[in-house]
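All protein chains but one are shown in place.
Our next item is chain A:
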Amino acid sequence: MTTTLVGTPGLLTDPDAGPIRLSHEPRRLLVFAEEAGLTGRGGAGFPTYRKLAAVAAGAQKSGAERPVVIGNGAEGEPASGKDRALLTHSPHLVLDGLMLAAEAVGAEKVYLYAPADLAPSLRARIAQRAPRITVVEAPDTFISGEESAVISRIEGRAALPRDKRRLVVESGVRGAPTLVQNVETLAHLALLARYGPSWFRSRGTRQEPGTFLATLSGAVRMPGVYEAPYGIPLGELVSLAGGPSSDLQAVLVGGYHGAWLPARAEVPVSRAGLRQYGASPGAGVVVALPTSACGLVESARIASYLARQTAGQCGPCVNGLPRLADTLIRLARRDRDTRLPGEVERLLGLVAGRGACHHPDGTVRFVRSSMATFAPEVRMHLAGYCTAEGASDV
């Protein structure tokens, strides 16, 4: 994948000018994060300030253990490459962000959770720059980066999500207040500490300030990772990647837990702009689907992948996701059974909200958007035809 620079200072182009610290006033980071309006870049978009404040407050309670801070670089999403790009091109920003967050909440233990192949170079970098950080290797599964799975892995167990009776910010690693933050969020914190909230807010929209790393793939000329401001029109974002490589019919935004929408150049890539499509920028994934491909075939392929990635723990997810994927495969194969769309709807109702993690809900969002965006194809398939130019079978 190529990485390209848009404006400076940038997440992927930051010249390392030595560690960024707020050592005299570590708590200033909370003020900066609040004023900047920084949100998590791991998918959910939760305000970072609120998590920092909750962990710092948890640590003040009498008898509370010292907090734990974890940088989440697992990036289980197959269509995403931005955390890997960041850990490869700008590891110093991630390490600085981790230490800034750790100092701000008064953490004792600090971890960086990252893919095994990146661990050796990260460990070497850490030895010079921030020896308090311990690297823990993330397994290569879709759900390994889910917050509670991360905590299980840090505790030395399998990276599987767990039941959430208590919030992680109150009770995470061995019961200590725990901050889990995506590595891109941490890199933004580092730049924020250096340049301040007004600089941060100079890009993006009023409601959704700042930039994000987008991973573009599919029918674009130069697939790769690009930094862009929130609110950038979809067409401009695709232009950063060299523009479409053929006519586009739809784009998948937000990754495999995201949503399809029609390829309309003017749609702003922000929560506000994508809401009407049931989508959000998520972790910045954009997959462009050419008119030559069949949206139903592609959706069935992704649904099958998601079904194989259940962590095998929760009945409705383990039983329901494969059934949902099979039903989509039958639709994609032009099985002329008019009950199929109703069956998809029924299965969506059966899996929604019924698991220890959001994997079922993310899958529901994706499948629902597939059925809506490719509704004309569904009708054609049920009649035994396909609209795609070079339709291939699943």
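Quick note on the criterion: a contact is a pair of C-beta atoms (placed from the backbone, for glycine too) under 8 Å apart; a residue touches a chain by one contact, two chains touch by 3 or more; residues count from 1.
The criterion applied here is as follows: contacts and distances are computed from a predicted model.
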Check: Just by its UniProt name, which of "Ferredoxin", "ABC transporter ATP-binding protein", "2-oxoglutarate oxidoreductase" or "SufBD protein" is the chain not shown in this complex?
Finding: "Ferredoxin"
Check: So which of A:Val169, A:Cys314 or A:Leu348 would be touching the chain we can't see?
Finding: A:Cys314
Margin query: If I consider the whole complex, including the chain that's not displayed, which of A:Ala119, A:Leu167 or A:Leu350 touches that chain?
Written below: A:Leu350
Next item on the list: Name, in rising order, the residues on chain A that touch the hidden chain in the full complex.
Entry: 160-163, 165, 313-317, 319, 350, 354-356
